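See structure below.
So, subunit A:
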Amino acid sequence: MSPRRLVALTLLRIYRPVALWFWVTMIVCVAVGMTVVSRLTDPTFSLWLVIAGSATKYWLGVVGLLLVGLHLRQFVANGITRHDFLAGAALAGALLAVLFAAAVPLGHAAEQLLLGLSGPLPAQYPTTSPGTALREFGHLLPAAPAYLVAGGAAAAGFYRFGAWGGLALLPIAVLPVAAAEALLGVDENGGFAVRFVPYAVAVLITVTATALGALLFHREVRDVAIRRGTA
Partner candidate 1 sequence: MMISLRDVTVRYCDTVAVDGITLDLEPGKIYGLLGRNGSGKTSLLSVLASYRRPSAGTVTIDGTDPFENSALMRDTAFIRDSLDVTDQDRIAKVLDVAGRLRPTWDADYAEHLVDVFALEPRRRVSALSRGQRSSLGVVLGLAARAPLTILDEVYLGMDAAARTAFYRELLGDYLAHPRTIILSTHLIEEVAGLFEQVIVIDRGRLLLHEDTDTFKARGVAVTGPAAAVEAFVAGRTVLSEQALGGVRQATLYGALDHDEVVRAETAGLTLAPVGVQDLFVHLTSGAAEGTPRTEARR
Partner candidate 2 sequence: MFDDRSPIYLQIANGIKDEVLSGALKEDEQIMSTNQYAAFYQINPATAAKGFAQLVEEGVLYKKRGIGMFVSPDARQRLRSRRRERFFADVVDPMLAEARMVGIDVDEIAAYLKGGS
């Protein structure tokens, strides 16, 4: 097996229980929350979209941070080159992005189903359909890697250049997130909105910003000295 595939599989294995925990927690929170809300009033929003729509992205952003904070050292210490580590992380990240982006519309559908069990759906509840599901997926899919890359690039800046250097590079590192949020963000009702530019352009800009972030990430890591962790 090639080193990068090995890295990807190992990372996925490491994050499998963590991701499971994340989704279970979210499901429980939303289930409880939605139950409480629907007892009190007619929900005009989808709690799932509000929470999962954002949490997914932040979670992936944190994973990006951890790639540098935890795993770079761990993998190099086990004989993996920085390059293969980044390549493997990219593979794993891409898969996670797709899976997480798909989970949101699926969860939305499940939420709607469960709401519908206890009576007719509230009038203003954002219903889901194949079309809306695709839209939700289409919003999250470009945003997810943007967060992942931003997290990694930000952490790598601090790792390589220290506090001040990291801070100086931060604007570039978070560019992908800025683009994703500005153009493909979530509105006040938890709905997915495309702002300022048409969808295709928004995706293009976000992807370009992500690519730039990835380039920065790669440059910062490809020959970085592996520092000792806190002992």
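We adopt the following convention: a contact is a pair of C-beta atoms (placed from the backbone, for glycine too) under 8 Å apart; a residue touches a chain by one contact, two chains touch by 3 or more; residues count from 1.
Per the selection procedure, all candidates are chains of the complex that A comes from, given by their letters.
Note that the structure is a prediction, hence the values are computed from the model and not measured.
S.K.: Pick the one that touches subunit A in this complex: which of 1 or 2 is it?
M.R.: 1
S.K.: Considering only the defined contacts, which subunit A positions touch candidate 1 in the complex?
M.R.: So the residues of subunit A in touch with candidate 1 come to 3, 6-7, 9-10, 13-14, 70, 73-84, 222-223, 225-226, 228-231.
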